[in-house]
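All protein chains but one are shown at their positions in the complex.
Here is chain A:
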Amino acid sequence: MKTLITVILCLLLSSLGFAQDNNKETKKDTTKLEEVLVLSRRKLSNHRQEKTLSSIDDYLEKSNKITMIKRGNYAWEPTINNMTSERLVVTIDGMQIFGACTDKMDPITSYVDVSNLEKVTIGSGQEGTENGHSIGGGIDLKLPSSKFNGSGFKSGLDLGYETNGNYKATGLDLEYTGNKFFISADGIYRKSDNYDAGGNEEILYSQFEKYNISLKTGYKFSETQSIDANVIYDKATDVGYPALPMDVSLAEALIASLTHYYKPEDKALKSLETKLYFNTITHIMDDTKRPVVAIRMDMPGWSDTYGFYSKAELMKNKHHFTLNLNGFYNKSLAEMTMFSNNPGEPDMFMYTWPDIRTLYSGIFIKDDFHFSAHETLASSIRLGYHNNKIAKEVGVQSLQIFHDTVDDQNNRFLVSLASTYQLKKENYNLSVGLGYGERAPSVSEGYGFYLFNSFDNYDYIGNPNLKDEKALEANFSFKQKFNDFEIGLESSYFHIMDYIIGEIAPDVSSMTIGANGVRVYTALDHASIFNTYVNSSYKISKRFAINGTVGYNYGKGNDGENLPLIKPFSYFAEFNYNTPKFNAALQLDGNGNQSNYSRKYGENETADYAILNLNLGNVFYNKLGKTVLKYGVENILDTKYSTYADWNNFPRHGRNFYLNLSFVLQ
């Protein structure tokens, strides 16, 4: 392992060393390695999205690298490279934000909506460490950039309806752009009743209702300097989680930021962006809608984060440097009160997250070195100081029930390194990368207290003495074009050391009534995760195209046991017809049988499935602007199915007709 770190460091240093090279050459645009999904509804005329009012969850799921874990119809949890939240860094425009639910019912992606965002940047593995340390990768949900182009007043209205679940969505956005000033506001409202699985089986507790509003304004001081302020308020109420024993009565977020931009001209420094931000989340679980529960309980959680980043882009000769200095302070608190079924007994109370404070500060440096016309060496390093503190004394004491030594503070020094060689030729692309990364345990892994996981039916106890989880990573991708046919291969391998996972604590009684027992977070010596995807597309004619993807994933611990939530063999095929004003796509989406499931972590064999979707779209132009109509049928054959990523195998949507209508006025 040390050798590999040395190799990466050498690569990094050697590329920095080349900075002295004075060879003048036309600068190429930096090539983003990240997979970028363009979300802006203003760019929807390219017909890439099936629905103009898709949720972020739907958008993310379209990515090869991402699979969404579903506990219900709302607030899905993204995974990259078969790794879930704690191994990823998910940020909103560089802002750190942490869910307030101990049971991961509120991934960050649930607190923003498409109307807030311009695009999503996904970095696989150590390529995703610009905003924080991760093992699996990073997702950055980008807010729209400031505009001072004087385009004036613009507005848009979106309407959506889906038959399955009587799902309604409405979006409105208003925007004024001057030469020195802009202001934009948007709002989105979504409401769904219970949906039906295939065969008209109603899925109880799958309803949700949410709205999201955001306001953004900016002022340009001079040609080089501008400032903007952004506020997002997101509130979901009455969210059902059919796969879990509890629902959510409130998930509320306020996300605010102030950003200063400095863009000098004709200097090596291309841009300097500094943001101050804060966000606060309140999450309240609710079991009052469930007629039968073992015991009634309240489980509120709160998460507040304050932070900043300062990011600089520099161009010098063939180098493109990105520097990012960031820091945040998070406060996570969650508690549980249970109301005894025996009259006269007092309420039972515990802190499930005993007020954990996390202080992080770190620096990220990346160099994209274009050392020849076709070749790039991208190297990055992130160094960070990570401190956890248990603010409540009772938190220390309660963890001492399980651990002999519990310090109220824990300091870690984290390192991430990555280096990728990329070759781009007209007919083929090649990229080879190596990386090493470390991460600190999440609040739940480090400090959680009796967190019930309905997936394996165990209560989980955090472990404040966990070592950093470390991963060595190798990735490879290749794409070859033969006239109208294109084939590509993407592959990543992770060797994860001190892989954090819950181990059964024998003879410890569960707290949750009916649970199988208790697991305490501990670490496997090592684990391996591998994934590979083959993508191909063929352009039959100017208007017809087909494309397909086949994927294989693998995950095993050193004990020979399968890791949980590893995607089985998957395939996707699409037949497209495109004209400038009309598009149609017929999709086949399926998974093979999940034979390598993890019995140890509560999985069972999920059967194979395949579904068919038909998506259609029209664009109409008129004097005032344009109208985009998107419509189609999902799961045409009304197949009843669930995937490996569906919590407790609850079934997904049956047949669904949808219609989205967007008006853009300008």
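Methods note: contacts are C-beta pairs under 8 Å (C-beta built on N, C-alpha and C of every residue); 3 or more make two chains touch, one makes a residue touch a chain; residues count from 1.
Please note the rule applied: contacts and distances are computed from a predicted model.
*Asks:* Looking only at the UniProt record of the hidden chain, which name from "Carbohydrate ABC transporter permease", "NADH-quinone oxidoreductase subunit N", "LysR family transcriptional regulator" or "YtkA-like" is the right one?
*Replies:* "YtkA-like"
*Asks:* Sort through A:S222, A:N342, A:N483 or A:N622 and give me the one touching the missing partner chain.
*Replies:* Of the listed residues, the one touching the omitted chain is A:N342.
*Asks:* Looking at the full complex, which residue from A:N164, A:S249 or A:S398 touches the chain that isn't shown here?
*Replies:* A:S398
*Asks:* Considering the complete complex, identify which of A:S222, A:T405, A:S509 or A:S541 is in touch with the unshown chain.
*Replies:* A:S509
*Asks:* Which is it among A:L204, A:A294 or A:L637 that touches the chain not included here?
*Replies:* A:A294
*Asks:* Take the complete complex as the reference. Which residues in chain A touch the chain that isn't displayed?
*Replies:* Residue positions of chain A that touch the missing chain: 294-295, 336, 338, 340-342, 345-351, 394, 397-398, 400-402, 449-450, 505, 507-511, 513-514, 518.
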